[in-house]
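With one protein chain removed, the remaining protein chains of the complex are shown where they sit.
Right, subunit A next:
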Amino acid sequence: MQYALLAYSPPEDTDRASRPIPGGLAPLLDRPDVTGWARLHADESATTLRNDDGRMLLTDGPFIDSKEYLAGLILIEADNLDRALAIAAEMLQETRPGTAIEVRPILDGRFRGA
């Protein structure tokens, strides 16, 4: 099965863009069961477009207004939820305290080779 791991990070002081991927996380992203990943700029950079009864509303900022922000998403292949959770747990070990990973099964999608 395919799963999307959505990583939510707590706010940070330093500039995210100038920081490298945490040392322990980089090799995990190279695992063969990771089929794709994206690291996102901080949520100040977000622009949200919303369909409001047919009118497209544009707002500055992320759609979900919370302390934590969506920092990245990782696509993985796993036999079942327990395997997916184990991979997510390994990655979570390498993140800052307060980080959370939401594990969502993928309904369908297409992953073009990078």
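Assorted remarks:
Note that a contact is a pair of C-beta atoms (placed from the backbone, for glycine too) under 8 Å apart; a residue touches a chain by one contact, two chains touch by 3 or more; residues count from 1.
Keep this in mind: contacts and distances are computed from a predicted model.
Only one of "ABC transporter permease", "RNA polymerase subunit sigma-24", "Multiple sugar transport system substrate-binding protein" or "YCII-related domain-containing protein" fits the UniProt record of the hidden chain, and that name is "RNA polymerase subunit sigma-24". Within subunit A, the residues in touch with the undisplayed chain are 1, 3, 78-82, 84-85, 103-105, 107.
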